[in-house]
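Only one structure is covered here, and it is reproduced in the block below.
Left out: one protein chain. Kept in place: all the others.
Going in written order, the chains are labelled A and B, and every chain counts its residues from 1.
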Amino acid sequence: QGCEEPSGDTDDGSPKVIGFIQPQYESHFTDPGTSTFKFMRARLGVTGQIPYDFTYYVMAEFSSFVSSGGNPFLLDAFISYRRFEWAKMSVGSFKQPFGLEVNTSCSGLHTIMRSKVSDQLISPQRDMGFMVFGGTNENLLQYQFAIMNGTGLGVKDNNSKKDMIGRLKVNPLDFLSIGGSFRYGYPINNEETRTSFAAEFEVNLNNLLVQGEYIYDEGDQNPAAGGGCGSDPVILGEKRGGYWVQGMYMTKWMLQPVMKFEMFDLDSDIDENEEYITTFGLNYFFNDWTRLQVNYQYKAEKAGEVENDALLMQLQVKF
Amino acid sequence: QGCEEPSGDTDDGSPKVIGFIQPQYESHFTDPGTSTFKFMRARLGVTGQIPYDFTYYVMAEFSSFVSSGGNPFLLDAFISYRRFEWAKMSVGSFKQPFGLEVNTSCSGLHTIMRSKVSDQLISPQRDMGFMVFGGTNENLLQYQFAIMNGTGLGVKDNNSKKDMIGRLKVNPLDFLSIGGSFRYGYPINNEETRTSFAAEFEVNLNNLLVQGEYIYDEGDQNPAAGGGCGSDPVILGEKRGGYWVQGMYMTKWMLQPVMKFEMFDLDSDIDENEEYITTFGLNYFFNDWTRLQVNYQYKAEKAGEVENDALLMQLQVKF
Partner (left out) sequence: QGCEEPSGDTDDGSPKVIGFIQPQYESHFTDPGTSTFKFMRARLGVTGQIPYDFTYYVMAEFSSFVSSGGNPFLLDAFISYRRFEWAKMSVGSFKQPFGLEVNTSCSGLHTIMRSKVSDQLISPQRDMGFMVFGGTNENLLQYQFAIMNGTGLGVKDNNSKKDMIGRLKVNPLDFLSIGGSFRYGYPINNEETRTSFAAEFEVNLNNLLVQGEYIYDEGDQNPAAGGGCGSDPVILGEKRGGYWVQGMYMTKWMLQPVMKFEMFDLDSDIDENEEYITTFGLNYFFNDWTRLQVNYQYKAEKAGEVENDALLMQLQVKF
């Protein structure tokens, strides 16, 4: 559920230091243009195993470009009890078990940015709560079900009702998985609710990987709960939705071209306000721990084209 | 003096990563009621030994529910010189050597919350300064004496006079220890002073542990210096005091029932304003590093009963 799965196989009982950093250069073709070096993410933490059935995972975000105040903060931190294969349990802070892209680890994303629909509608992406889960990619079924505050990281719940979030994945064939997610929550108070659905698929054939997801979301929202990694939350309409689909091919030179197409509609009751982003990317893997990503984002607004294309370059080291 | 004693026995010279996390669920029976998942504490740090006589200890708090701004901060960080058994020295930030409960490590508390009298009167609980100390639980005598800023963590002293804090413990019998603490300080300026005393006892017989403490405090105060782990400081009268006493029994099933009774009087010059809290607890130790605590707090106010009982559940993993 964290960005990284706690491996649970540290040979001795001592904590294992883990993390990754993502220095990034980005150029935005706005008018006037801007460009900057920054850290997309800079994470440091520990994970480990308590004999026999407990694992722990503690990860902090140190990039100044993520939280609104620019300060470090505790990201994922949870204790898991793994005795029962089909009813593992975790308590602490972790990602909402909703959607394929949000639950892809931040160091394993295929494009530098998640889609706007994932960042804006699966909000808060991280929260505090309790989760039951079972199954792996090797099983026919995988599920996660969580009860969470619904207010995001570092904030006490503002109401006494808890949010319920779940995801179910089916792996019918070796190269295919399909899945669905739902959420029913109380973003602000005990009365107004929010309901969200998502459907996902993934085809993984030899060196080709194709993925996609559709997300629908309606009802109340808490903009203070924040969206994805440092993205500013937008004000949403009563109903909103969007989708993304991407394909990539790993060549023998460890060079992986990727193309992604996404649509985001922040208010379904208004026509002509959809945003479309096409990302042309190239990933190069120096080795298992080092990756360079170059992305060009072509952004089209149905309501009237805005100059906001961007070129992003990111180098990542994982440890 | 930190929450954890630096072990000083890391076999090689390399820093040892240590810490613990305390995800917690709490329900407050106020009107309207509230409930939330949170982190009581989430700590990460390192400790180690410099051959031959120095040790170091660095610990940061990452829980967003402790500091007033919600940000991580440096908690205990000190260098110790341990050449002389009866005059060990530390410099840096650490707990004031005052009182039994405050100097019980945060991962070794028998109830989820410290008593209100410890949190409110031993303020600041942590501070920067210099300490001389000697003796262990195995000796007849143990002492600690410190000179500290008196302004709490992360703040320069606001006056040129330093606070003096000391604690003396006597272990006359195997199963019994008694002790006393004092503090004489300058919370705000060079003129107004604060004087505090405490008396403590502990009986440790087979699986039974009984402890108690009385604290008296008078004079000036600096509310900005903060109290215990994330508790909001209250405005105190000229004289204030209180006590707590608790007993617990470790059964052979690693299940430990605990009961605690405490009184806190924030202004001794006003009658009928005492608060009484009775805590009914159950601790379960999965193993040496993993503990589940369930506490029910029955809170009685002499001035007029308020609806504020609470149910707390905490899972802790130490590493």
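One rule holds in what follows: a contact is a pair of C-beta atoms (placed from the backbone, for glycine too) under 8 Å apart; a residue touches a chain by one contact, two chains touch by 3 or more.
Everything quoted here is computed from the prediction, not taken from an experiment.
> Of B:48, B:166, B:228 or B:242, which residue touches the hidden chain?
Of the candidates B:48, B:166, B:228 or B:242, B:48 is in touch with the missing chain.
> So which of B:23, B:92, B:135 or B:166 would be touching the chain we can't see?
That would be B:92, which touches the missing chain.
> Based on the whole complex, identify which of B:58, B:106, B:121 or B:198 touches the chain you can't see.
Once the missing chain is taken into account, the touching residue is B:58.
> Considering the whole complex rather than only what is displayed, give the residues of chain A touching the chain that is not shown.
Output for chain A: 16-19, 21, 23, 25, 32-39, 42, 44, 62-65, 69-72, 286-287, 289-290, 315, 317, 319.
> For chain B, enumerate the residues touching the unshown chain of the complex.
Against the left-out chain, chain B lists 14-15, 17, 45-46, 48, 50-51, 54, 56, 58, 60, 69, 71-74, 77-79, 91-93, 128-130, 148-149, 153-157, 159-160, 162.
One rule holds in what follows: only the chains that are shown with their structure count from here on.
> Rounded to the nearest whole Å, what is the centre-to-centre distance of chain A and chain B, using the mean of the C-alpha atoms as each centre?
Distance between chain centres: 38 Å.
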